[in-house]
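Every protein chain except one is present and positioned as in the full complex.
Our next item is chain A:
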Amino acid sequence: MSVISIESLVKTFGGVRALDGLDLRVEPGEVHGFLGPNGSGKSTTIRILLGLLRRDSGQVRVLDGDPWRDAVALHRRLAYVPGDVSLWPNLSGGEAIDLLGALRGGLDQRRRDELLQRFDLDPTKKCRTYSKGNRQKVAIVAALASDVELYVLDEPTSGLDPLMEAVFQEEVRQLTQAGASVLLSSHVLAEVEALCERVSIIREGRVVESGTLSELRHLARTTVTVETGRPVTGLEALPGVHEVRPVDGRVRLEVEPAHFDALLGHLIRFEVRALTSAPPTLEELFLRHYGDSANGSRPASVGGDR
């Protein structure tokens, strides 16, 4: 049974459709990457999962409960790190951590102290004097020191330096080893590639791709660069081949995975001298979806579990 399951979720603010039939599924024990540009609806989705916002329509289940109706009971079983952490200016960092932990239902003191040390956070400073990164550390420590089943992390590392980000990644891996599930919203693609088994890419309130990273790569076009003895012809007529352009006496093109075989059969007639093929990086997958929004056309659907 899924830890989070969302079907056809719709949320409007005034006339703006922030979520437009969003589907999302997070399975037990996985770190699920939730990717999307600013304003695509990531935080709105998370706020609905936390029972802060009411959905207009669609089904949402979190840990087999209704996030709006069963908010209090569910919140004992999950921990949340907001994207923009606000704290009480006149409380110390240590007090804020203990308070958030206690209100959630308890904190592992030993783990708390260990995390404070790992994240190099001074708990005696008043929250108003913390930088954005340090406020984020307060929220991260308070969340990770709670022993819960689900961690909802909304861009948790956007204010952290690379050293601290590495610490964060290690800690998240430990959580999943202990059996917890994580929903990680982020636009740090390297972090998502390092941590997540599966990702969902959201754009304008809908999930446009979802699956494991290798699935997504299979579904997306591969870039092929080929050098041949004779000029290649007839590429445009091949099914599944796109974006053919000559580069320094070679030809670069994109091919859909299903048509790779046919392409190779065609190329072999032109004396192939060198050939490189690169599966798309997550960044390319991602850019393809939000690059499209610049020229206004809908992205070409390449599958996923929509």
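Assorted remarks:
Criterion: a contact is a pair of C-beta atoms (placed from the backbone, for glycine too) under 8 Å apart; a residue touches a chain by one contact, two chains touch by 3 or more; residues count from 1.
As a working rule, contacts and distances are computed from a predicted model.
When the listed names "Fe-S cluster assembly ATPase SufC", "Anibiotic ABC transporter", "Acyl carrier protein" or "Multiple resistance and pH homeostasis protein C" are checked against UniProt, the chain not shown comes out as "Anibiotic ABC transporter". Residue A:50 is the one among A:22, A:50, A:63 or A:115 that touches the chain not shown.
In the complete assembly, the contact with the undisplayed chain comes from A:87, out of A:60, A:87, A:226 or A:253.
Across the entire complex, the residue among A:10, A:99, A:166 or A:272 in touch with the chain not shown is A:99.
The hidden chain makes contact, of the residues A:1, A:16, A:72 or A:274, with A:72.
Mapped onto chain A, contacts with the missing chain fall at residues 47, 50-54, 71-73, 75-76, 80, 82, 84-92, 94-95, 97-100, 102-105, 123-126, 128-129, 139.
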